[in-house]
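Shown here: the complex without one of its protein chains, the others still in place.
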């Protein structure tokens, strides 16, 4: 069925000469043997559609994410396509070159999968468990806070400042994550706390 | 943004200056093309480069980077000289009529009160004359020589078209054309919008750049109206939200302030926050400050925040400096004063100025924690990549803990766009490997640290032990729980203050919005301006009704906008003193004799009489400020100062280098270059194919713009023997990079004060991780100095040299 003919073989056949040429000898078989005209099957059929917001700039375009599987039903879901949400008043279904390629950001080869630790002076990351990484962080924080926390200034005023550790927050996380982050960072007394808005 | 993206379609004149909307915000820029196609709107672009935005503009004027104040002061002067002022608006809705104290003045490029050693002003003279009645003195005729209007007139008088040309390099005829087009918008029925971004903020005079345009917009009567406004396009998807939630060194959520150590206790802190109206009958909404503050403290510490302990005022850290901004913390790191640092979705190695200093500083940390969906240059800062990251790995003693997070497609929650729309999104995919949501990670860090404090005790554990964390699953608070906490709830039953028999909110119920907040500890709200986002009506951020009655562009039932679902800030200013719209065809709200109503939530009390109450309700004056009083560190009027690195001296005051009150660290002063050694004016920017340092990880975007380059004019290329597509070396006093050369007609030399200034354009999207070709980006070169008010680094104007070279060597 599939006409596996290259230009070269086509020309080789052609080289047989004009007089003897028939379609059969050219390798086409009869015309009906060629694959019928068809368009590609529509690839979003039977996918799950989820509404989301583009993660890049602050126009905040509405997007539709198509996946195989439904995370909200507890299934494993693989994102297969992303395009603009035509119902969204701002972008009306359009997307920029970044937004239109979001699927390949989600699946970027350099996405992180596991906690990793690079020990002082070494030249590589080593895989760690979440417990190892988080216990280590909590310990490092507590030890530093206990050692360097400024409870009162020289005038005896409570200032409750922790200046030897800083926290740079994301600017693409949700408001809810931002708020949870705020609570954790401020309650510890961290003052060097900024986000991308500063720069 | 004062207005929404969708409102831009209502504009008559779109001014893109200090930004490049088509390139950086293409889908928002759609509304510019709509205004052009359907209203016949015109688009002006003023930029050092002929950008993608310029490619569809009706008029393009070049300008040297860092000279926008001179240009815009020139336009203000043009409007004043040519009587292109929306007089009724200016008189009634700005402080033009307010009389300024006699002590205030401006001479030799400095305002009164300058202290050179402190690099700061005593700002006490920068204020109004206050009458015996306690209110500011005004002269509505604008005749008083000390009224703001006459002081402004005098202040801008030096910015003639000839002076603008000398400073900015904008040919006089082009400047005048732009000024004329803008001035036309002083008509009450012609509205201009300003779309700006980091092209204005990333300067040592960044805040004043924006202020100057805001002043122009006020005298043109373009604030609060449809198709007008000051529209900060903003960068990241939730940079607005993180600012609103207060994740900045000096802020609490909702633009409340972290106390300084001079505010020794809560009464002292509140003593400067009374916000008494400066004119009779004005709203001065910040009078409610205490309600917002106490409700925040209750959200943080719940039952531990009591009237007796001043609602746990002492749990908050107190600042000894204006802010521990990123420049300061990296300066401290470089001095060895910082031990640990967290980067949550942030890549300072590429994003911060003077990369050499950043890498050196990170190398002095004991530990660094990164939380990111991607491998970043910051988490790999210790790794040698040849020319691209030439570090001595073995000597770097920093322990790096890299935590994999989920990305947008795998998580739920809300994001706030630049138009203040807070939009909810839902997860669609499973995270890769063991990647975890940030809420889980923050929860884990908190719970583990709290456990250590519970077991071991330690330095002032109270704020940690008492932090309110009563989530159904404390291991990972849900977005819904956090959103409700942000919205706020009644802790005890709330009754009507005027009629205690009427119950407003039952205990435990969500507040309808921030009007229900109390200062006695009976309410909680994590971020007052967001209150109303998720109340007993449900998740208003998830609303999806896209109807838009009369096509105003408001979309009131689409998601939720802060504050109170209001879409255009200061919208009361869209109507005249009688409450009638300046332009009936572009009504937002209208006074019907007893109340305000219309297409948007009124930005004024619904029953406030138009003649009595001013439209700028957050200001004590009720009007907007052409004269900023003492609220800006570098002057109540904007004045032209050169960038710290400038190709020509300050034409107006040659002795002044940079912004006279911008903070500079001594070590960085040594690293400022001068024009004799570094003759070319460089600037950095985004390209439309990429988003910061993220999309270089995406093979698709990497294919669309694969490799780091710099852009120069054909003239400079010829002068330096640089070929199209050839390698060049670009270096500043702080570092050196190699890039491909894009030689273009879109950059032309500018004639400034008789000297040809060549511009070198440096896009920012490359590094040593990801799918795109390895590259450098501009920040190996940029200077370590920030805006005088908010410390945003001066990425947009610095000096470099350039020469042809060979390809970099890298691994």
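The letters A and B name the chains in turn, as written, and every chain counts its residues from 1.
Rule of thumb we're sticking to: a contact is a pair of C-beta atoms (placed from the backbone, for glycine too) under 8 Å apart; a residue touches a chain by one contact, two chains touch by 3 or more.
Simple rule for what comes next: contacts and distances are computed from a predicted model.
Student: Match the chain absent from this complex view to the correct UniProt protein name in "Carbohydrate ABC transporter permease", "Homoserine O-acetyltransferase", "Formate dehydrogenase (Quinone-dependent) iron-sulfur subunit" or "Cell division protein FtsX".
Tutor: Missing chain, per its UniProt entry: "Formate dehydrogenase (Quinone-dependent) iron-sulfur subunit".
Student: For the chain that's not shown, point to the residue among B:700, B:750 or B:764 touching it.
Tutor: For the chain that is not drawn, the touching residue is B:700.
Student: Touching the left-out chain: which of B:70, B:772 or B:797?
Tutor: B:772
Student: Would you indicate which residue among A:44, A:120 or A:147 is in contact with the undisplayed chain?
Tutor: The one listed residue touching the chain not shown is A:44.
Student: Footprint of the hidden chain on subunit A, which residues?
Tutor: These residues touch the chain not displayed: 1-18, 20-21, 23, 25-28, 31, 34-49, 64, 66, 81-87, 91-101, 103-104.
Student: To test your reading of the contact rule: which positions on subunit B touch the chain that is missing from view?
Tutor: Listed in rising order, the touching residues are 22-23, 26-27, 29-30, 33, 36-37, 40, 50, 52-56, 58, 60, 688-689, 699-709, 723-726, 740-746, 771-773.
By definition in this document, only the chains that are shown with their structure count from here on.
Student: Roughly how many whole angstrom separate the Cα centroids of subunit A and subunit B?
Tutor: 26
Student: Which bits of subunit A are touching subunit B when the two form their complex?
Tutor: Contacts found on subunit A: 48, 50-62, 65-67, 69, 71-72, 76-79, 82, 84, 87-92, 94-99, 101-102, 104-106, 108-123, 125, 128, 130, 133-142, 144-146, 148-149, 151, 153, 157-184, 186-199.
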